[in-house]
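All protein chains but one are shown at their positions in the complex.
Coming up: subunit A.
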Amino acid sequence: MAVVEREKLLEVKNLKKHFNVGKNAVLKAVDNVSFDIYKGETLGLVGESGCGKSTTGRTIIRLYEATGGNVTFEGEDVHGKKSRKELKSFNRRMQMIFQDPYASLNPRMTIKDIIAEGIDIHGLAKNDKERMERVYELLETVGLNRAHASRYPHEFSGGQRQRIGIARALAVDPDFIIADEPISALDVSIQAQVVNLMMKLQKERGLTYLFIAHDLSMVKHISDRVGVMYLGNIVELAASDELYEEPLHPYTQALLSAIPVPDPEMERSRERIILEGDLPSPISPPSGCRFRTRCPHAMDVCASKDPKWMEAREGHWVACHLYDNELNTENKQQ
């Protein structure tokens, strides 16, 4: 986790993705999100359902066209007008692992064809023999064996299917993988297997991950840095240890205190911050800070002014008026 001299792989700047949802209503799923991902790191993205974390992932890889802002991958703009050929070269370097291992594999294709689809499209194998060799190699890398190659997805368990999804993503030798809730559909003991596999592959191949999940303890485990999203905004971003030890944003604090820990004594003694109410509708989000309607520390200014995205400590970014020094000195003077 060296902070110095890291090479940026991906830069996301003021990314916006709005959906038209009938009449004049606009759902701002992602609104002004900015972050960088450095080479070889894992950036975790957490938040509750509907906060825009999956949309962020999908917009980065251009499954959705961005409404505004830009995504730069190694200095090149991902969005914008592109020839087929240019798009193809991006697609080879950025891959995605999906949440539901039951829905993301075509039930009518054999495992070898699923895995080799990318190899075929990008012409990465010269002949059939080479193609099969790569498939076998990939199967072994993810802990399956050669005999599995000619089977169909329904013959596999959830954990095994997720391994196939990982093998498919690896087939084109990408630099960057977006994993959208890759473990939430799996059982606890299987989750650990998949997470261990992902970490092993990262070490061996120098992969960079964007790991999207709602399970905060798993995210902490796998990520170097973690970003917390709420209603289309990133509210806090910091190194994972720091974020979990000293969360600054009231939402992060509540989120962390809400995770039940498998320790009865701790559960009995723990003070929990229980947020009231539900997530407001992203179609008409609250003015100013979007969290203010549920925030235990909300002030008047939170309703009128958007909080600034600022570096409260080195490498620890937060968007909250509580940490705005200018504002606080103003308050003290009054």
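By definition in this document, a residue touches a chain if its C-beta (ideal position, glycine included) is under 8 Å from a C-beta of that chain, and two chains touch if they have at least 3 such contacts; residues count from 1.
Rule of thumb we're sticking to: contacts and distances are computed from a predicted model.
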One chain of this complex is missing from the view, so tell me which of "Oligopeptide transport system ATP-binding protein", "Succinate dehydrogenase hydrophobic membrane anchor subunit", "Oxidoreductase" or "Phosphoribosylformylglycinamidine synthase subunit PurS" is its UniProt name. "Oligopeptide transport system ATP-binding protein"
Cross-chain touch to the chain not pictured, restricted to A:Ala25, A:Leu63 or A:Met266, is A:Met266
Looking beyond the chains shown, say which of A:Glu48, A:Asp100, A:Asp113 or A:Asp306 touches the absent one. A:Glu48
Of the residues A:Asn196, A:Ser284 or A:Ser304, I need the one that contacts the missing chain. A:Asn196
Subunit A residues touching the omitted chain (full complex): 48-49, 157, 159-160, 187-193, 195-196, 199, 214, 216-218, 220-221, 241, 244, 254-267, 272, 274-276, 278-279
